[in-house]
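Removed: one protein chain of the complex. Kept in place: all other protein chains.
Coming up: chain A.
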Amino acid sequence: MGELKYELSQNAYIKLVLHARKHKTAAVNGVLLGRVSPQNDAVVEIADSVPLFHSHLGLLPNLEISLIMIEEHYSAQGLGIVGYFHANERFDDLELDSIAKNIGNHICRYFPQCAVLLLDNKKLEALPKGKDRSPVMQLYIRDASKNWKLVGSDGGCQLLTKEPAANVVLMDYISSEKWQDVVDFDDHLDDISKDWLNPDLFK
């Protein structure tokens, strides 16, 4: 895998972290929507994200329905599913579990440069104390032997937020408890009047 840069838009980033924050005691996941940058094919632009589930992440039916509808919606904007986000149930668990890998593998079939992002709770917790501008997530890429490898700071690939002050905005939203307003696909399936696009979240 070449030296790819994954540029995460602020809204996509914050939506995912807020979703995880809303369901603190559960594992949650989401998908990343984007495209390879038309100006530079070493850059993957992650323009948006959709929070998926906060229960029974390992079951297929809801996942299949959500992916069909999400792909349908975003293809009209020229965007496709380019990655997957996962937050583990336990605070200090930084292991990528088999569910995440399976979904990542599935996405790779359609987008080989698929990125899998794992929430780093410790980093999130440390945000108010420091001035860290990097996203509070770990980046995993699939290597040539199809294994998911954590990308370190020495690696060729990079994950960064498009807007440098994203963490400041994130902390603001967390302290104002904005995470209460996040709607995921689980919520939509329980009550279809809830919109998984979260159109008014950042207004």
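In this section, a contact is a pair of C-beta atoms (placed from the backbone, for glycine too) under 8 Å apart; a residue touches a chain by one contact, two chains touch by 3 or more; residues count from 1.
One rule holds in what follows: contacts and distances are computed from a predicted model.
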Chain left out of the displayed complex - its UniProt protein name, from "1-aminocyclopropane-1-carboxylate synthase", "superoxide dismutase", "TPR REGION domain-containing protein" or "Two-component response regulator ARR4-like": "TPR REGION domain-containing protein"
Using the document's definition of touch, tell me which of A:Ile68, A:Ala126, A:Leu150 or A:Met171 contacts the absent chain. A:Ile68
Residue of A:Leu59, A:Ala126, A:Leu150 or A:Val168 in touch with the missing chain, whole complex considered: A:Leu59
Considering the whole complex, which of A:Val43, A:Ile99, A:Leu160 or A:Leu201 touches the chain not shown? A:Ile99
Residues of chain A touching the missing chain are 27, 55-62, 64-65, 68-69, 72-73, 89-90, 93, 97-99, 102, 189-190, 192-193, 195
